[in-house]
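What you see is part of a larger complex, with each chain still in position.
Note that the chains are named A, B and C in the order they appear, and that numbering of residues resets to 1 at the start of each chain.
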């Protein structure tokens, strides 16, 4: 954040050129820090309810560490996705609370464990191979203050497996379903519950799965009306939006 | 399943008003009713919080009327999407409360107007041409008991237009954004609010918009973490899931 | 090749009823008959177990009638698919037993109703809108000598509907499943039965269904191992191959 700009804003406020509301709005929107290769968006925590998350792919280790340091200085909880063990080593050198989650390729810093959700978030997979993506979702939801129930390997070719978990599913405030191949599970789960289902296509499969496209299209065309979709393998996004759905919310108007 | 209805049936059976066969058939119909060309899913209202919605495309008028009659006999509010004015005439012959919404190609029967949402649902479009899809979303959300705020034509090429509505957007419990062409608006809106954004790609555009594919891909790859996506032109789905997010919810465990 | 027919021709030739040239032409026609715009494949009945089926699209009415006349002269049962009512009128002028099936856009001549199957063929749809394609499959299977059970509108968003038909499905020798949108039903049905499931994607849907591609990909990637797939909207092909599966078969080696 530009301190001169902040001073200017505050003095404008003091001498009456800006109302309290105006000053507050402008200060809120100025919140980012320019560190050359990145503008760290410190306002995101306020605007979106969670600090900026670092997408590791395509960034150098030095860039990732630089960004994480700035974020961790202001936010107790930080996530780095699409990263690797080597980067984890560098991050833990500067933030010792960092945890490495191998299957999800995710670094998590979770220093604040306050529970913020009104209910539980169920995270479900069609197969064992979908677990890494589902773990990314579950770890994200936990980092954002939610209780998570994991339900692995209940794909539709053995429909009794998901039916056996019907009670658990119907207790959740929101359900995340990760599935590859034909991506049919969200439709079945969607038909069993009365809450939103966040569907995550995974790239599991081969041939005409086209790296998750078959699952993606299946989910977009779901005959269950309560299904929405995020990008292929985007466990993080699913965990994020499920957390917002599960938040206590109070109307302000 | 409607438990009162079930009790009524069982006692009718016990006191001989219904034969075993009749009772069995009617109990089965509490879940779904087989009318030859369709199995009307009467359990959906209980399981999903809203009765089955009729997708009009590819059905004959007679089939639509037949299904609507069964649904309307048990549910005060019914929706038929992807339909036309001629079908509306036939539906209104049997259900006089039916309303025709030309721009959305939607028939709505809304006999119960109880408000069920904790907050308001904002429905936003990038352009004027996206209004029909957005109307489908708004009409659905209203039919499911929500207050809706419509914000038309605030696409990103004139970014001040959406910024001017920031306050309204930040008051909503959930925001629906309909956009065609490059589908960039959900990312911008997503960055402004701390609630879920349900993005609806529309088929508006030409050339390399490929009937909404460009917008769909844009939304799936949104850099705003709170964006989920439904099918191209699926205003109904967006309104449906937004309504579930906006529902009062009480943990049961 | 029909051996009796061949013997008859050879003896006609021997006793002088046919010239060498006539005999040679007619023997060649036992295999196929060249009528200028088509080579009618009379050997197909022997080689494949059913006479050549006429694909109506892209042919003139005169061409269709010409081909049907030749086929009907040798085979009791004939099918014309992808055709229309006008063509039906012309066909019935020459073959009075022809039936018109509006929903399937199919003309059927079924003068031989011998039952040839060892079991029943179940034909299932996910929705009401999938019925036309499923009817094409059912009518084909009947024309090829099979008993057919029709099960309409048991899509996965109301999973109890298909579970309610489990017994019927488990009695079938082969199951045909027609589904559009996400095409998930074959996987669920596949998991319930121990016989082959022939999946037919339909072009029902909109947006990212891409005219049946989403359903097609879903079915190709089915996690149920007993699912095979035919072309989008190819009810005929599904009925054909299901009939061959259902045929009594005796090893010859």
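The rule is short, and it goes like this: a contact is a pair of C-beta atoms (placed from the backbone, for glycine too) under 8 Å apart; a residue touches a chain by one contact, two chains touch by 3 or more.
Computed from a predicted structure; not experimentally measured.
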Report task. For this file, with 3 copies placed, note down how many copies the whole complex has. Result -> 8
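In the analysis below, only the chains that are shown with their structure count from here on.
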Requested in this report: Would you mind working out whether chain A and chain C touch using mostly the same residue numbers, over half shared, or mostly different ones?
Outcome: same
Report task. Note the rotational component of the Cα superposition from chain B to chain C, reported as an angle of 0 to 180 degrees in steps of 5. Result -> 90
Report summary line: Whole-angstrom distance, CA centroid of chain B to CA centroid of chain C, is 38
Query raised in the report: Roughly how far is chain A from chain C, going centre to centre by Cα mean, in whole Å?
Result: 49
Query raised in the report: Residue numbers in chain B touching 2 or more other chains?
Result: 44, 216, 231-232
Query - chain C residues touching chain A - in the complex, by the definition given at the top - result: 126-127, 155-159, 163, 181-184, 187-188, 190-192, 205, 207-210, 213-215, 217-225
Query raised in the report: Which of the residues in chain B come into contact with chain A in the complex?
Result: 44, 46-50, 53, 118-120, 171, 173, 190-196, 198, 216, 220-221, 224-232, 236-237, 240-241, 244-245, 249, 251-253
Query - Complex contacts: residues of chain C adjacent to chain B - result: 127-131, 152-154, 157-158, 160-161, 164, 204, 206-209
